[in-house]
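Have a look at this one.
One chain of protein is taken out of this complex; the other chains stay put.
Labels run A, B and C following the written order; every chain starts at residue 1.
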Amino acid sequence: MIYPTQPPLTKGRRKSMVTLNDYGQYETAWCPGCGNFQLLKAVKQALVASNLEPHQVLFVSGIGQAAKAPHYLNANFFNGLHGRSLPAATGAKLANPNLKVIAESGDGCNYGEGGNHFISAIRRNIDITVIVHDNQVYGLTKGQASPTSEHGFTTKAQPSGYPSETFNPIGIAVAMHASFVARGFTGMTDHLAEIIRQAIAHKGFSLVDVLQPCVTFNKTNTFAWYKKRCYELPKDHDPANWDAAMKTAYEWGEKIPLGLIYKCDKPTFEDNFEVLKSGSLVGADTPIETLNEIIKQYR
Amino acid sequence: MIYPTQPPLTKGRRKSMVTLNDYGQYETAWCPGCGNFQLLKAVKQALVASNLEPHQVLFVSGIGQAAKAPHYLNANFFNGLHGRSLPAATGAKLANPNLKVIAESGDGCNYGEGGNHFISAIRRNIDITVIVHDNQVYGLTKGQASPTSEHGFTTKAQPSGYPSETFNPIGIAVAMHASFVARGFTGMTDHLAEIIRQAIAHKGFSLVDVLQPCVTFNKTNTFAWYKKRCYELPKDHDPANWDAAMKTAYEWGEKIPLGLIYKCDKPTFEDNFEVLKSGSLVGADTPIETLNEIIKQYR
Amino acid sequence: MNRERTINIVIGGEAGQGLVTVGGLLSKALVRSGYSICVNQSYQSRIRGGHNTFEIRTGTDEITAPQEKIDLLVALTNETIDIHAGLLGTGSLTVVDAAQNASCKTCFHVPYKELANARSMNIAALGVVSCLLGLDEELIAGIVNESFGKKHPETAEENRAALTKSYEWTKANNSRFEKLPQAPKREGRLMMNGNDAVALGALAAGVKFYAFYPMTPSTSIGLNLASWAKKAGLVVEQAEDEIAAINMAIGASFAGAPAMVATSGGGFALMVEAVSLSGMTETPIVIVMGQRPAPATGLPTRTEQSDLEFVLHSGHGEFPRAVYAPGTVEECFWLTHRAFHTAEKFQGPVFVMTDQFLADTFRAVAPFDLSKYPAVRAGAPLDDIKTPYMRHRFTESGVSPRLLPGFTKHLVVTDSDEHTEDGHITEDLSVRKLMVEKRLKKMKGMMKETVAPELAGVKKADLLFVSWGSTKGSVVDAAAALKAKGQNVSTLHFSQVWPLVPEQFVSALEGAKRVVCVEGNASGQFARLIRRETGFEIKEHVRRYDGLPITPEYIIRNIPPPL
Partner (left out) sequence: MNRERTINIVIGGEAGQGLVTVGGLLSKALVRSGYSICVNQSYQSRIRGGHNTFEIRTGTDEITAPQEKIDLLVALTNETIDIHAGLLGTGSLTVVDAAQNASCKTCFHVPYKELANARSMNIAALGVVSCLLGLDEELIAGIVNESFGKKHPETAEENRAALTKSYEWTKANNSRFEKLPQAPKREGRLMMNGNDAVALGALAAGVKFYAFYPMTPSTSIGLNLASWAKKAGLVVEQAEDEIAAINMAIGASFAGAPAMVATSGGGFALMVEAVSLSGMTETPIVIVMGQRPAPATGLPTRTEQSDLEFVLHSGHGEFPRAVYAPGTVEECFWLTHRAFHTAEKFQGPVFVMTDQFLADTFRAVAPFDLSKYPAVRAGAPLDDIKTPYMRHRFTESGVSPRLLPGFTKHLVVTDSDEHTEDGHITEDLSVRKLMVEKRLKKMKGMMKETVAPELAGVKKADLLFVSWGSTKGSVVDAAAALKAKGQNVSTLHFSQVWPLVPEQFVSALEGAKRVVCVEGNASGQFARLIRRETGFEIKEHVRRYDGLPITPEYIIRNIPPPL
């Protein structure tokens, strides 16, 4: 019996460049006009720009409208539980660091149900990219407030307005020195694609929070609302400057900055594990002598 | 049948002042020399200084060595699940805002298992006080790394060193504009008691992160280690100044600041609920006319 | 299933086309006109698009179940026609847009474009159907105005015009479809679905705290409660996750607020640790479990009854619980109300198990007499308190009078660790043993209050259907159909599935020639439970696990051939 063996990510690449066709075109279950379409497009562009073949990439998602996104392109895909994409992605990456692991989910998924995993993933600096479709609302369950909803946002579940303060994912990520923190907007697809490309290329935890209008349930933070406010960070914004990044991270309201807000280079979580230096855990055998040696300690 | 009715917190106080005796003296299950003893003492002092009677106070805790603390004083006490003291405390406070609700637990409980609740409680600005026994280790389960353990901290569970970055609870709390953020040290009991008193008096979410040496499992961050580094914030530290607070919040290493780091006054979570303005939910009846009126909408 | 008595209307189209609106208005009109209804909502886990239906079975007598055969199909897309072709009979009518160019034997082509503008197309469809059914035009118009008038006064006139035009056009053009027989006068009836009734039951019971994390099909319970929060004086909070939701509710309940949570399988999975906490700390909590097809995310918007064993054994360790499984919308109301009383009386977790079908099915129900459903009083009266007060004092019944913190000088202490009578952590293993027995003793009291299963029909039937929860109506309906054919059929329905009291039902099982268990899962969970508790093995089954509700027809089609 022959078992497949994995070509290292850098080797065995086919000669021709990857194209958008490699990632296919599928029918979606989204509402017409939803920002998700642009986001999907940007992700595909970024993958192509990264020259990654579909089988080299593993998407991991949770549950929500956002989390369906990887169903609509060609790639390996583990569509797990609501809120749990980050731990599943972390496990997969540790098992096989040769995979490009991208977690893609909604604001509810990542910052609500999955809040604890979000801060833990930052602290690990695990080398995965997290793309958050941040529509500031729970879409799939029909429009309740999400952690990023504005304080006072009214919904059927919050008829007197959302009583909590808004969660600022960028602020927290920068405050925690996450190694790559960026914001995009679905209304600027090329810019977004380029950010995602950089995030994928980045070694370490990369967050791309994407402002994504939900045309059905968020009548406050609409396409026009974002469009009016969003601006690209000036060239002289230095993402290595934490103080400046913190300031930028808390800019929200009349003006919303887009782009790479903070970035630092530091060891990844994988670097802590000697066993990962020699490659993937998958398929690696432990010699019986090693096992016998371990067992000896019970003599 | 007569059901008890609650005297409002401000009324029905007995004439004499509350004393330490009211809070009793009990045998503990802690190791001799543990910082928890001083913390317990400080909590009692703070309660006495607040002139709160035991029945006016509700402690809520999780599970761990820290979480046992309220067993060792007189008060109402709900000792719930590991990591879940904050939601239980939130529910109790919303049910009966007349209670002084204090959540007391360990670093593992609040920042590990309970991480999501920690950030959510801050966003709610619910009027409870959270006292964290921060020994930078899991005590009760015998010495594994906790979120606040130092990167590289070696334990039996982390023989190659703790691979994550250290969680900075003060940093996150200030970054999120938590309304009262303070740090204490068990080696300075009176100072600690005063901080806790202020936290209890504060209207809104108050965090007191307490450096608490674990003599058994943390041989790195020992009493001497803390003692050498801890200093009281100077009088001119302005807790209302967020930028200054952020700087202070990230001060850690050779010098560790103690005291009230950040404070702001803003509406509490309870303020969002009109029904709470008239007092506690407990025992309140809904008139049958109201119910009938509601049912009418189904005609 | 008698054409003369009931008409089954199916409105089909894409999400976003407003079919739920039309269905809802039509349902209301039917109920106000004195008819009974049974609605079955079928939709996909998406916001727009996909193929959805809103099905109303209606008639003059009580209607207990949905029906598969379609009498009146309102097709908002051509896809609807294709999908449902097989369910139409010769007397059926398919209402289609004349512009759609659909051709079918049953087609009734409506020139919507001539009757209404794009915005009020729905209302035109409503007008057509109302006329076909013989409903009063003024009544419909009133309902439309109630629901749109305030929110969109600008379209009121437009709607009214579309309604009249389409109504009149239909009157002139319909020659085939026989309208509903005259309904009896029925005053004050309510139209609501299972979730509405659960929310109202909780309200009647005096719920003061409700926390949730959205999850289909339970979400609308919270939306109902949230809409009443100010008026009725309760707090509704969307928590960061289900763990927080239930721990908040338990905290609130400990403090004295009657508390509830509702969720579905995956969300409930996150709550089970706290179920055990409720058992250990003896804190009342009502948990509504709206089932849907699993495992994992499964089919979020469909129905199933596959979480019975999960709920029965949820939470580590051993502690008493009660599990209600309403079979009708009315039962959703009074069993939820009862759940609060049971939770308070026995101080622990009490479940109400529904499913997507029941949660979403609208029915006409008689108005509730609220004076018969008193609110819960949290905590014990002072007369019951012995000093020194100990929260977990040993008693005959296992129930310790509970005080609420802050209401007296007595300190109320409890612990998720094993504890002494005063609630403090202990390592005394003899106390442990007594505490286990104390907690389990409460089961006896609960069993005295178990809602007995309902046996309908003779004791020694040739065929006995056993069912639990939402399938009640379909089973009763199937039995009626078989009886009408001369068969000797009875039904035994459980609206409480735990604790079971074998004496209440074993003789019925043993008396029947054949026993068939009808349930919405693949492994026959309730039948297994019956065997575990009584030794009686139910050998024949009708099971369904494709996400659709069990209908009377489905039962009859799937009765196993006699052994």
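FYI, contacts are C-beta pairs under 8 Å (C-beta built on N, C-alpha and C of every residue); 3 or more make two chains touch, one makes a residue touch a chain.
Just so you know, these numbers come straight off a predicted model, no measurement behind them.
Within the entire complex, contacts from the absent chain reach the displayed chains A, B, C. Remark: the omitted chain is touched by one listed residue; of C:50, C:367 or C:445 this is C:50. Note on the undisplayed chain: of the listed residues C:27, C:64 or C:297, the one touching it is C:297. Of the residues in chain C, those that touch the hidden partner chain are 44-45, 50, 243, 264-266, 268-270, 272-273, 276-277, 279-281, 293-300, 302, 304, 306-307, 309-310, 312-319, 415-418, 427, 429-430, 432-433, 436-437, 439-440, 521-523, 528-529, 531-532, 535, 537, 545-548.
Seen across the whole complex, the unshown chain contacts chain B at 29-32, 63, 65, 81-83, 112-113, 115, 138-142, 144-145, 147, 156-160, 163, 216-217. Residue positions on chain A in contact with the hidden chain: 1-6, 53-56, 58, 60, 63, 68, 71, 74-81, 84, 86-96, 98-99, 116-117, 119-120, 273-276, 278, 280-286, 288, 290-295, 298-299, in rising order.
Here is the rule we go by: only the chains that are shown with their structure count from here on.
Our note on geometry: chain A versus chain C, Cα centroid distance of 38 Å, whole angstroms. Chain centres here are Cα means. That of chain B falls 41 Å from that of chain C. A separation of 33 Å divides the Cα centre of chain A from that of chain B.
Each of residues 229-230, 237, 240-241 in chain C touches at least two other chains.
Shown for chain A are the residues that touch two or more other chains, namely 115, 147, 160, 163.
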